[in-house]
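With one protein chain held back, the other chains of the complex are shown just where they sit.
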Amino acid sequence: MSSQRTQTGYNFAYLDEQTKRMIRRALLKAVAIPGYQVPFGSREMPLPYGWGTGGIQVTASILGRDDVLKVIDQGSDDTTNAVNIRRFFERTAGVATTERTEDATIIQTRHRIPEKPLSEDQIMVYQVPLPEPMGRLEPQEVVTRKLHALADYGLMHVKLYEDIARYGHIASTYDYPVLVNGRYLMAPSPIPKFDNPKLHMSPALQLFGAGREKRVYAIPPYTRVESLDFEDHPFSVQRWDDPCALCGATDSFLDEVVLDDAGGRMFVCSDSDYCKTRQAAGHTGSQSPVPATQEEAA
Amino acid sequence: METLIDVRGLTKAFVLHNRNEARIPVLDDVNLSVAAGECVALAGPSGAGKSTLLRCLYGNYLASAGAVCIRHEGAWVDLARAAPREILAVRLRSLGYVSQFLRVIPRVSTLDVVAEPLRELGIEAAAARTRAANLLARLHLPEYLWHLPPATFSGGEQQRVNIARGLIAKKPVLLLDEPTASLDVANAGRVADLIDEARRNGTAIVGIFHDTVIRDRLATRLHAVSTQPQEIPA
Partner (left out) sequence: MSPLLRVKGISKRYGEHIGCADVSFELHAGEVLAVVGESGSGKSTLLQLLSTRIASDTGSIEYQVTGRGLVDLAHLSEAEQRWLLRTDWGYVEQNPRDGLRMNVSAGANVGERLMAVGARHYGEIRNTATDWLQRVELDAARIDELPTGFSGGMQQRLQIARNLVTRPRLVFMDEPTAGLDVSVQARLLDLLRELVTDLGLAAVIVTHDLAVARLLAHRLLVMRQGRVVETGLTDQVLDDPQHPYTQLLVASVLQV
């Protein structure tokens, strides 16, 4: 289907081969030093910074003709950013795309990791706005690079200390800092901390690209990834009181959906593929669509 | 009795580099030995160098020549040659000095000012304060003053604080610079009692006593300090 819509006049997957080679070299280094931020010559892309220029360049560099691409934004395959990027690669590379997690070989993501377990033949590509986890506390990169070099991460705990002092608990709920392979402090991109445990010992290769900041980094398969915490304030993930209103899942990350102006709301899976798959298998929730009534038909 | 102070050939001259290198000789070839239980009063007119000698004995002035030996933990330390660290060690355990004026430390209460020499020897705070209180009581310093810093005290009150601070640690060598100068007869008498008690307990004392009554009461002998002719370059 997609091959019919492939545009002519562009190199395969938009980027020229020299650029792809440069990015692949950076990625190889990133894989060799898990969690370490490798500089690369980020290119101008036909979308604004902050819309995934880093992730797109990484995907373009690793994409092959046989790959099957899935793109998600906040867990969903059909939001603007996801649709645009998916269409971009359909047109410039003619690769197959999918919304099914288990069918994808490359999953480019903004803000989520799919709920379905990943496998060894899959690659996750994360869009990263701010690659430096200590950037807010220490604006000078010359200083943060030295802190990384010396594994001097007390500063990050200062941030967590401040959270507890101010809110009674560690208030960071997304982009929650992790230590990769016991060595490098890493920003996992703005995924909810709910997803942090999925980074740990994942069978998939995980690549991170920050276009504006010109950095790539990686977590190779089966790498230790620990979320920072205190002994008396251990890391924990978000929990919801109710299951998904559509599929009844109790183990997924839920988004709040406002239903009306009267305060009506429901909580549904943020991972649309997961939710659909469960519904197709017959799982239901409190707000599951009932067979069409006459009113709706009218 | 054991000799605790041994001064040999002590010479002291001040060279004023910023006053055309003026050289003011004060002490020339001073020799003085003081044994435990002795109280030597330095005698001589004003400007004869009594205070200078006392300060050389404390290591506060640097000797131009000669040796200023103080007995410290069973050995002699020559203050004219010792490293600052050694001089401080001698002062800490062996050598006390009561100056004419109290050098006030801001905010520190009188009790703590007096207790400090004991604290420096590692004595626990409460015990040190108790001993300080006893001493201040003997010196008739009103109790309501004990918890105030001595900065605003009268000259006589400050002097008694200073005496108490100098005597509390019972150092074997004691140097006194006019210890009763600002005191009335009754208080001067109490101070004299304490000094004499220290001497009888074996302290070697060198002092400058302006008050001849006090001097005659305390001194076991006199040591004359004579004025040197001044050589001021033309």
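We just call them A and B in the order they show up, numbering each chain from 1.
Everything that follows uses one rule, which is that contacts are C-beta pairs under 8 Å (C-beta built on N, C-alpha and C of every residue); 3 or more make two chains touch, one makes a residue touch a chain.
Being a predicted model, the structure only gives us computed values, none of them experimental.
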In the full complex, displayed partners of the excluded chain: A, B
Among A:16, A:102 or A:152, the residue in touch with the chain that has been omitted: A:152
Residue among B:65, B:105 or B:224 touching the omitted chain: B:105
Selected from A:33, A:130, A:164 or A:237 as touching the chain missing from the view: A:164
For chain A, the residues touching the chain missing from this view: 137, 150, 152, 154-155, 157-159, 161-162, 164-166, 229-233
Positions on chain B where the hidden chain makes contact: 14-18, 55, 59-62, 84-85, 87-88, 105-108, 119-120
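FYI, only the chains that are shown with their structure count from here on.
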Inter-chain centre distance, chain A versus chain B - centres from mean C-alpha coordinates, in Å: 78
